[in-house]
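With one protein chain removed, the remaining protein chains of the complex are shown where they sit.
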Amino acid sequence: MIKVLLFAGMQERAGTAELQLDEVRLRISDIKSALEKKYDSPQMFIGCLSAVNEEFADDDTEVSTGDTVAFIPPVSGG
Amino acid sequence: MIKVLLFAGMQERAGTAELQLDEVRLRISDIKSALEKKYDSPQMFIGCLSAVNEEFADDDTEVSTGDTVAFIPPVSGG
Amino acid sequence: MKRFEIVTGPILVQDIIDKVIRAEAGAVNTFIGTVRELTKGKRTVFLKYEAYIPMAERQLAKIGDEISARWPGSRTAISHRIGSLDISDIAVVIAVSTPHRAEAFDACRYAIERIKEIVPIWKKEHWDNGEMWVGDQLETAAYSKGHPESEEDKND
Partner (left out) sequence: MKRFEIVTGPILVQDIIDKVIRAEAGAVNTFIGTVRELTKGKRTVFLKYEAYIPMAERQLAKIGDEISARWPGSRTAISHRIGSLDISDIAVVIAVSTPHRAEAFDACRYAIERIKEIVPIWKKEHWDNGEMWVGDQLETAAYSKGHPESEEDKND
């Protein structure tokens, strides 16, 4: 199982902060495609970064059971 | 009477923080010459600024009875 | 004493400064980000900050490491508050101590710019007539009930 975290506007639009994916191994790009379909929102990851286990990662990064993927919309701290 | 204030190393070398000059009217440059003679220290005003009544002034500035002249050695606040 | 923290309550500036003052340092620069009432004439009622807390603290510490590498002899502490903040409340405090003053300014400036780039914290502005996640205007012209403004105006 792979955990997916959503934040800020993305979280509000999805209506959830956390998703569980049953797959054992996935690339970040696969997760994005799946969520774009699930939420019928083809642009939902524009401007958005990805992190795996609290470190930034790119679309080709593979994740597997036990990993936590977070999608990071444009940050606005400070 | 004109009041003259000395600070920092200049004050220590002169052995006083304040002098009273009996003259009614003087230029800053006159005061400098008088003090250089008094303390036998021809270089005592090198790098030193002057102020009259708490505002910077130049050597040509005339002061008169009631004025306060301050000699400001290189500052080192902060 | 945690030098890089996401907190949920008020930040005391002195506490952050105390984390970086040392005998070797002659200068401390502090940046304090507060909630501004007006941005281009639009009145903020309150703000809400959200963070991906463990990663945000890790990224703040990473900024500290970057600063130590770039400005040897410096020490950095950063606290960022999340939750609801009112006008003039402190959202972030950065303190950097260095032996000499020029680096303190440069390093602290670097820290705030990096926070705005790599730390997963999000700000939602609440106005009388709407609300918006700052930086999120891309997809949300319809979502935002208020007026989107340029990125530059909002995010500082």
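Just so it is clear, A, B and C label the chains in written order, and each chain counts residues from 1 on its own.
The rule is short, and it goes like this: a residue touches a chain if its C-beta (ideal position, glycine included) is under 8 Å from a C-beta of that chain, and two chains touch if they have at least 3 such contacts.
Predicted model, so just to flag it, every value in this text is computed and none were measured.
Chemist: Could you tell me which displayed chains border the chain that was left out of the figure?
Modeler: Computed over the complete complex, the missing chain touches B, C.
Chemist: Tell me which residue among B:31, B:44 or B:63 touches the hidden chain in the full complex.
Modeler: Here the residue in touch with the unshown chain is B:44.
Chemist: Quickly run down the residues of chain C that touch the omitted chain.
Modeler: 12-14, 17, 21-38, 87-88, 97, 99-102, 104-105, 108-109, 112, 156
Chemist: Please give every residue of chain B in contact with the chain that is not shown.
Modeler: Here the touching residues of chain B are 5, 7-9, 12-13, 41, 43-44, 46-47, 51, 54-56, 70, 72-78.
Criterion: only the chains that are shown with their structure count from here on.
Chemist: Calculate how many whole Å lie between the centre of chain B and the centre of chain C, each centre taken as the average of the chain's C-alpha atoms.
Modeler: 49
Chemist: Can you give the whole-Å distance between the Cα centres of chain A and chain B?
Modeler: About 72 Å separates the centre of chain A from that of chain B.
Chemist: Taking each chain's centre as its mean C-alpha position, how far apart are chain A and chain C in Å?
Modeler: 24
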